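All protein chains of the complex are present and in place, except for one that has been dropped.
Letters A and B mark the chains in the order given here, with residues in each chain numbered from 1 onward.
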Amino acid sequence: MSLLEVANLTKSFSTRRDFLGRRTGWTHAVKDVSFTLDAGECLAVVGESGAGKSTVGRMVLRLIEPDTGTVVFDGEDVRAAKPARLRAMRRGMQMIFQDPHSSLDPRMTVEDAVIEPLIVHTDLDRATRRARAQELLDKVGIGSRYLGRYPAELSGGQLQRVAIARALTLEPKMIVCDEPVAALDVSVRAQVLNLLRDLQEELGLAYLFVCHDLALIEVISDRVMVMRSGEVVETGTVDQIYTAPSQDYTRQLLDAIPVPVPRAARPAHPA
Amino acid sequence: MATTDTLVRPDRAPVDPTTPLLRVRDLTVQFPAGRKEWVTAVDGVSFDVAAGESVALVGESGSGKTVSSLAVMGLTGDTGGRIARGSVEFDGRDLTKLPHKQWQGLRGTGMGMIFQQPIRSLNPAYTVGDQIAESVRKHLGLDRKAAMARAVEMLELVQIPRAADRVREYPHAFSGGMCQRVMIAMVMACNPRLLIADEPTTALDVTVQETILDLLRDLQAQTGISLLFVTHDLGVVAELCERVVVMYAGEVIEDGRADEVFFTPQHPYTSGLLASIPRPGISTDRRLTAIPGRIPAAGEWPAGCHFHDRCTHAVAGLCDVTHPSLAATAAGRAARCLRVADLQLEGVSAS
Partner (left out) sequence: MLLLVLMAIFAPLIAPYDPYAQDVVNRLQPPSSAHWLGTDDYGRDVLSRLIYGSRISLQASLQAVALALVLGLPLGVIAGYRSGWVDTVLTRIMDALMSAPSLVLAITIVAVLGSGITNAMLAVGLVMAPRFFRVARASTMDVRGDTYVEASVALGCTTSRTIVRHILPNVMPPIVLVISVSLGTAVAAEASLSFLGLGAKAPAASWGSMLSTAASNMQLAPYLVWPPGVMIFLTVLAFTYLGDGVRRALTRSRNGNN
C-alpha cells in the first residue's frame, strides 16, 4: 500500500458574491486529481501558475479543506480526522514553503523555530530540545552559532535550510515541498536541492515536490505529474516524461525551458 | 507590416563596436547606512552597449545589477542612493553631468525601462490606451487623437490581438504576459534607442516567457533598438543576448560574447554558475554542482577578490589579499581574476 493515496480531489474558490450575498464566480482550482506516493519516493507536481499544484499540496495536508475526494495517509483518512487527531497526524507529514523569509516567524529565533514542533507534540525538556535543534541544524549544514539569530539576519538559502530542519524535527515520513527553491538565488538553489536529495536518501523521506520549473525536477524526482488548469495532464516516471512525453502540453512545457546554450551555437533541433 | 513603418529606421546601421550607444565607466553607487555613512553597492562598474546590440547584465541578488541599471536610467536618487563616481555616457553625452530634469527627459525618448512585475507598473485606474497615450503626449507632444492612434499602433507592434479594442481596457483585464507586452508597448511608443529590461520574465510562466523573448527578438530585428537585459537566468541570456556582462558582489567579473563566455568562461564564478544550472538529460548522476558558501552583502565584501572565499581555485596569499582588476584577456573579452592565465574552466556543453 502506498504511503499517500489521493483520489478525486476537487476544490473550487469563489471570489465574488452576488447582490444577495451568495457566492458566485467559482474558479475550479483543482478538478478530480488522483495520485499515489510511495514511501521514500519523490513525486513532482509540475505546472504553470494557476495549475492548482500548490492547492493540491495544501489539501493533502488539509491546510485547505477539499470540496470532495479522499486523502489517505499512512492508512488513515486525513479528511475524516477530528482536529486533535489531525494535529497528531501532522507529525508524519510536514511542509516546506516557498519563501523562507515569510514562513518563519520573524520574532522567533532559529532555535525557537526549529524546536517548536517538539514543544507542540512532545514534552521533552529544554536541554533535550536544544540538543535536537543543534543536531538538526548540523544535518542541514547550518552551524549552531545561528541558534540565537533571528530570520532577518540570515540569507534566503540559510533560512530555507532552517525551514527544512524544522520540518525534520518530528521525523516525518513525507514532506510537501511547495516551490522550495523558487525564491532563492540560482547558485543557492543547487545547494538546497542537493541537500533535499541527500536527506531523502539518508532518511527515506517521501516528497511531494510542487514546482513550476521543469528543469529542476529531474534532479530530485522519481515520478512526475503534470497539471494544467486544475487537471492532471500526464503522469509518468522522470525518464518517460522527459524523453517521451505523451501529451502536447508536456512537450510544450519541455520546449519552453530556456537552454543555457547561446542560440548561434546550438546544433539543429532534433525533431 | 505597414503599421510599424514609423519605427523602422531606414538608416539602421549594423552593430558598430567603436561607437557604443551606452558607455558606463567606473560607475560607483552608494547607499546611506546609518548616520553619515555610505555603503558601496556597486563599485567601478564599466560596460558598453553598442547600437542595436543586446547585452545581458547577469548576476544574483547583491550583485548590483539592478542598482547599475537604475543608475543608467538616472533613478539612483529616487531610490535613496548616490552616484559616488563614474560616468554614464549615452550617445556621447555624460548623463551624470546633466541636470536631473534633462536626464529625466531622456527617459522615454532615449531609453526606456521595463520591470519585473508589469502589473505593478501600470496604474489600475486608467485604461491601457490612456497610459500609453499619456506617455506619448508627454514625450513627443502629440495631440490626443494622434496619441491614441499611436497607442493602438504600439499594441499591434507587441502583437496583442484586437489591439483597437483592447486599447480601451484596464490593466486588470490583461494577464501577466499581456501586461508585460503593454509595458513594452508603452516604452516603445516614444522611440527609445535603448531598452533596459530588469527581470521582465522572471515572474511569468515558462511558456509565456518564451513568447516575450520572441517578441523582444522581433522588436530588435524590426527597430534596431539596443537591449540591456538584466537577469539572473542564464537560460534566458542564451536565448536572447549577444554579449554577457557578469556581475558579482558589486563588480563586473566577466565580460564577453555570449558564446565565448558560455563555452569558455574565464572566471570561476561564471563557471560555477553555469554548472549549477539543471539541464534535463545532461546531469547523469542527477546531482547539481553547487557553489559553496553564500553571496556577501554590500558592505561585507571580503578583502582581496570578492569571490575568493567561495572559489575552488583560490590561492591563499594571493586571492585573499590582492584585489584583481578587470583585465582584458582578448579582443572584446575581460575577466577579473588573478589566475585567469592559469585556469581552464568548464563551460556548458553544446549538446
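As a working rule, contacts are C-beta pairs under 8 Å (C-beta built on N, C-alpha and C of every residue); 3 or more make two chains touch, one makes a residue touch a chain.
Remember, predicted model here, so these are calculated numbers, not experimental data.
Colleague: Which chains here touch the chain that is missing from view?
Modeller: A
Colleague: For the chain left out of this view, which of A:E153, A:E171, A:D239 or A:D255 touches it?
Modeller: In the full complex, the listed residue that touches the missing chain is A:E153.
Colleague: Of A:L3, A:A29, A:M95 or A:V261, which sits in contact with the chain we cannot see?
Modeller: Once the missing chain is taken into account, the touching residue is A:M95.
Colleague: Quickly run down the residues of subunit A that touch the omitted chain.
Modeller: Residues 61, 63, 87-88, 90-91, 94-95, 97-99, 102-107, 116-117, 120-121, 150, 152-153, 163, 166 of subunit A touch the chain that is not shown.
Simple rule for what comes next: only the chains that are shown with their structure count from here on.
Colleague: Indicate the whole-number Å distance between the mean C-alpha point of subunit A and the mean C-alpha point of subunit B.
Modeller: A distance of 32 Å separates the two centres.
Colleague: Over in the complex, which subunit B residues touch subunit A? Could you list them?
Modeller: Against subunit A, subunit B makes touches at 60-61, 176, 205-210, 213, 232-239, 258-259, 262-263, 272-274, 276-281, 283, 286-292, 294-295, 348, 350-351.
Colleague: Could you list, by residue number, the parts of subunit A that touch subunit B in their complex?
Modeller: Residue positions touching the partner: 48-49, 155-158, 185-191, 193-194, 197, 212-216, 218-220, 242-243, 252-267.
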